[in-house]
Each structure stands twice: as structure tokens, then as C-alpha cells.
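One structure below.
Every protein chain except one is present and positioned as in the full complex.
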Amino acid sequence: MKVEVIARLLEGKLKGDGKREITGIAGLENSGEKDLTFAEGVATLRRAARAAAGCILVPEGSSLPGHTTIAVKHPKLALIRAAAALLPKTPVKPGIHPTAVVSSSARVAGDAAVGALAVIEDEVEIGVGTSIGAGVFLGRGAVIGSDCVLYPGVSVYAGMRIGNRVVIHSGTVIGSDGFGYVFADGRQQKFPQLGQVIVEDDVEIGSNATIDRGALENTVIGQGTKIDNLVQIGHNVRVGRHCVIAAQTGVAGSSEIGDYVVMGGQVGVGNAVRIEDQAIIGAQAGIPTGKIVRRGLTMWGTPARPLAEFKKTYAELTNLPNLVKKVKALSRPKAATAKRR
Amino acid sequence: MKVEVIARLLEGKLKGDGKREITGIAGLENSGEKDLTFAEGVATLRRAARAAAGCILVPEGSSLPGHTTIAVKHPKLALIRAAAALLPKTPVKPGIHPTAVVSSSARVAGDAAVGALAVIEDEVEIGVGTSIGAGVFLGRGAVIGSDCVLYPGVSVYAGMRIGNRVVIHSGTVIGSDGFGYVFADGRQQKFPQLGQVIVEDDVEIGSNATIDRGALENTVIGQGTKIDNLVQIGHNVRVGRHCVIAAQTGVAGSSEIGDYVVMGGQVGVGNAVRIEDQAIIGAQAGIPTGKIVRRGLTMWGTPARPLAEFKKTYAELTNLPNLVKKVKALSRPKAATAKRR
Partner (left out) sequence: MKVEVIARLLEGKLKGDGKREITGIAGLENSGEKDLTFAEGVATLRRAARAAAGCILVPEGSSLPGHTTIAVKHPKLALIRAAAALLPKTPVKPGIHPTAVVSSSARVAGDAAVGALAVIEDEVEIGVGTSIGAGVFLGRGAVIGSDCVLYPGVSVYAGMRIGNRVVIHSGTVIGSDGFGYVFADGRQQKFPQLGQVIVEDDVEIGSNATIDRGALENTVIGQGTKIDNLVQIGHNVRVGRHCVIAAQTGVAGSSEIGDYVVMGGQVGVGNAVRIEDQAIIGAQAGIPTGKIVRRGLTMWGTPARPLAEFKKTYAELTNLPNLVKKVKALSRPKAATAKRR
């Protein structure tokens, strides 16, 4: 694709050689003359001056003399768009691998792909254009929508439901039992775990994550939400739409997360918490059981507090040694103080 | 099952229509006229007034006019008991799937089930009534007791031992090497990891958890203990009986956990810690290496302290801004202070 074509596609301002052929995407450091890359921020733009890339996406108003550039409002976003045009999606080779174990009552769309040694149980449904990786397990009656990608080794328990255009990475488990026990008669008695997991359209889930089925209700992952590796979502949790949940975060049972919520890595959310739309939870923060986080708030710490408050207390905390000294000085007997004057 | 039969079973007090037929269990919101559900707590009882459930378990002394109810001491526990009677356990279909790879020296009980594409190595033993899911790996000489359920994709390393009535969810790994290194000659030297994992009877382990084999001793999970998803248990750890360990908690090597201990999510326990019986460790707490947590204590924070102490310090911490102001006022030069009076 010629640079001038990319510039038109991105509605950007081209400087330099528009006739160059671009065939790929690369990072600043490892790019070559046929690669498109991007640069944002002062430090990165400085490094970009030495890049070998055939074309660099830069912010409007920036220039990189000697380079072919396209100036756009948001270079990183523009690269995403250019990549969609430049890099063809690997087409799914339709068909069921001869070593896959597929029940005769499963309904697999004609142009879906089922990889080697996958296990597809009775009455499973797999939609058009979906790719089921090697060694994936789909339990009895599980429903997978169209244009999904399930990477090798994903497990979907019986009866769980996955929407369209969902991507699930290796080792992730959808639908294991929720963790609910009542202690009685000297032992832990298991509460019934009968609900489903409903994963809505356009969700992506990383590798080795775990999403538990609901107990008596369902666990729901809302449309467009992105979940990172090793995240745990407990039973009955309802995650809203277009959220971003970073690696190793855990959400305990029956919590409700709104739309457009952003959670850093290793966040812990207690039971029956409500996090309203557009809230941001900083990495490693802990939201105690039953807490409500109001719309748009940014929280940090354990127990989590609004960020401004956290920062203020933290500043005073690091200044504690000085405070202690001051109080010591004030506590000196009057006589001594007098003498010093 | 008729409501009056359920009432008798639970030794509860029936109000309303005892002749109704109940066929299932459901949540308050999604229940229908053939469902049993339960309600506890003021808010839930209020919501229960609008529920469509055929019968509702309520606490003694509560009433829900217009509904058929059974009053019991502990509604949630009563639901567990009713569910055991109402919902028949899916019977294990005995037999070895033709695609499973089972060594001729493995001893599989006649009425056990081995799923598609499971791999059962030499001299493995599988007890009566046990169900081995699709794609499970059982290494050479592993022993699995009777009436266990290993969900698809569980890995049990060679020589590990699982008791009776143990449930292990997908992706969990039993018996990987412990993490023990000594730095010498410019590199990390691996300490031998030769011990076993012993999982006692009635244990349940969630999905994608990891339990390491002992180094020179064994790692032991005591009878009736319940372990949630993504939990890490290090080498030589001894977990007692009837404990509850929530998701993403990690216990480092050689720690000892007593009986009836409850650990919240994302707790971190250092090396060689001792947690005595009935202690409770709050979510995200960190117990430093070598620490002893006394019987029955509740701990929170990192480093963890008794809850009352934690709360007191925390209250004063959030009040720091006021303290700082007070000290500032006290520090003002006398003259200025005098003038203001």
C-alpha cells in the first residue's frame, strides 16, 4: 500500500515520499523501509529521528525532517486503523480436524474451523466463521457465536454462552463452579452453582483467566469488555460494556461493574460491590465488600479511597517523621524551651 | 417434590400451599412457580415480596404475605439441603472413551469414567465412581481416589495422590516443581523438588490453581478444605482441614495453615508462616515470612495486623490532615498566638 493511500485513508497530512510502498507495521526500533510506525510524545519523537521506518505517523504539528511522515490527530489510533487495512486477517481454514472429537448432535457451522484434538460435546453450537483451537473443550450444550476465536486449550463448561466476535486466549476457563460455601455440621457445605456465564459480543479475554458460572443467577461479561490474563471473575458478577480489566484482577461474587470502567492490574473487588460507570480503579487497589464506587471516581489503595484523598494522606504519611519531630519539640518542658531563647 | 415434603425435610414451618410441586432451585429474580428460592436479610426479604418463586425459604419469624414460605433457622443452608434432595447428581457414565490414551498398567475402577483424549500414564490408579474429564493428564503412578470429579484439562504430575470425593476444576495443576533456588557461581541453582502433593478427602479446588509438590517433604491439603480459582500453594505447605482459601491467594513454601482457617482473596502468605486454627485473614493481606498468626485472630493489611489495631491506625491515618493542622497551630510563635486572643 502506497504511503499516499495510507495518508488518504487516515485523513492525515503527508510530508515526504507518497509513492513508497508499505507492507507492514513495526516498532520504532525494529522498523525497516517497508514498515509503517508511529511516534507520540517528546522523547519518542526524538528517538523517531533515528528510525529506519518507511513512514512514521506523527501528531499534528510535529515534523521529522528527512523522514516521510503522516501527521494525524492521534498517531497510535491511526496505526490501529492502518494496520486493519495493511494486515489481512489470517483467514480461518474451515473444517473439522479429523482428530477432533465432535458429537454428532453438535451443530458446527459449515465455514467454522475446529482444530486438532478439540472436544465438542453433545448439542454444542458453533457459529459461522468461528475458529476453535486445538485441544479446546466445549461442554454439552455450550453455545459459541459467529466469528469467534478460541485459542488452543480453552475450556467452556456445559451450557455456557459466548456471543459473536469473542476472542478467548489459551488456558482460560469459562464456567467453573463459583466459590460458595456455608459452614455447618463441622464442614463447608457447598451452595448450588447452577447459573450460566454469558459472554456478550466483542469481548476479548486473555490467557489462563477464570470466569465462574453464576450460583442461582448468571455471570455476565458485557459487550466490548476486555479482560486480561489471569483475571478471576466470581459467580453472579455483572461486568458492564466496554470495560478494561487488567491482569490478575479479581472480582468476588455478586459484584456489579458498570460500563466503561477501567481497572488496573491486581485489583481486588470484594463481594456485592457496586462500581458505577466510568470509574477508574488503580492497580492493586482493594474495594471492600459492599462498597459503592460512584460514577467516574478514580480510586486507589486498600481499602480504596478517592485518588486525591489517597495522595494527600500518602504525602502526610511520608512526612510523618517531621511531624513526630515537631511534636517532640513542642512537648519539651517550658524551662528548657525558655533557656534556649 | 411437594412443598410440604420439603418443609418436613427441612423441619421448617410451612405457610401457604403445601401441595405445590417444586422441581428446581432458582434465584429470587429468575425464579418461577416451580422453583424453590431463599431470602435472608431485610433488603432481600423486601425484594422477595415481588418474587415469582413457588416457594421461598425465609428466616424464622419472617413472613411474606401472599407467598408460600417455609420458615427455617438458616434459609441459605436449608436451600443447600433442599437442593441435595431436589437436584439429582448427574450420574457418571462409566467407561473409558475410545480416544483416551490409557496405559495398560493403569488400574481404572470398572465404574469410573475417563473422558475423551485424557492421558493416563503407567501405574495410575483411579477409584470407583470417579470421573476423569476430557483432556485430563495423570502422570505415572498418580493415585486418584473414589467418587472424584476432575474437570477437563486438569494436570496431575507423576506420583501425586488425590483422596476421595475430591473435585478439581479445569486447568488446575497438581504437583509442578516448587520454586526453590540457591544463587551460586553466577546463576540460580535449582534445589531438588522430590516430594508429593497429598490432597485429602472432600477437598474442592477451583480452576487454574497451582499446587506445587514438596521439595524433600510433602505438600498437604487437609480434609474438606476448599480452594478457589488461581490460588498458588507452594512446596511443603501444609493446609489443615475445612479451610476456605479464596481466589488468587498465594501461600509461599513451608508455611503451615491450621484447621478452619478462612483466607480472603489475593492474600499473600510468606515462607515458613504459621497460621493457627480458625484464624481469618482479610482479602489482600500480607503475612510476612516467619510470622505466627495466633488461633482465632482476624488479620488485615500488609504487613498484616489484628483487625482492631488495623482499623484504629487506619482511622487515625485518614485523620492525619487534621493532626497536621493542629500541630501547625501549636507551632505558631507565641506572639502571634497572643495577638489573636
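Order of writing sets the labels: A and B. Residues in every chain begin at 1.
What we mean here is this: a residue touches a chain if its C-beta (ideal position, glycine included) is under 8 Å from a C-beta of that chain, and two chains touch if they have at least 3 such contacts.
This structure is a prediction, so every number in the text was calculated from the model and none was measured.
In the complete complex, the residue from A:Ala49, A:Ala184 or A:Leu317 that touches the missing chain is A:Leu317. In the complete assembly, the contact with the undisplayed chain comes from A:Leu330, out of A:Ala49, A:Ala308 or A:Leu330.
Shown as candidates are B:Phe137, B:Tyr151 or B:Tyr260; the residue that touches the absent chain is B:Phe137. Set against the missing chain, the residues B:Ala215, B:Val262 or B:Leu297 yield one that touches it, B:Ala215.
The chain not shown here is touched by just one of A:Val3, A:Leu45, A:Leu117 or A:Ala252, and that residue is A:Leu117. In the full complex, chain B touches the hidden chain at residues 101, 117, 119, 135, 137, 139, 153, 155, 157, 171, 173, 176-177, 179, 181-184, 186-192, 194-195, 208-210, 212, 214-217, 230, 232, 234, 248, 250, 252, 266, 268, 270, 284, 286, 288, 302-303, 305, 309, 312-313, 316-317, 319-320, 323, 326-327, 330.
On the side of chain A, touch with the chain left out of the figure occurs at residues 25-30, 37, 74, 76-77, 79-80, 83, 87, 97, 99, 115-117, 133-135, 151-153, 167, 169-171, 202, 204, 206-208, 224-226, 228-230, 242, 244, 246-248, 260, 264-266, 283-284, 301, 314, 317-318, 320-321, 323-324, 327, 330-331.
Just so it is clear, only the chains that are shown with their structure count from here on.
Computed centre separation for the pair chain A/chain B is 25 angstrom, with centres defined by C-alpha atoms.
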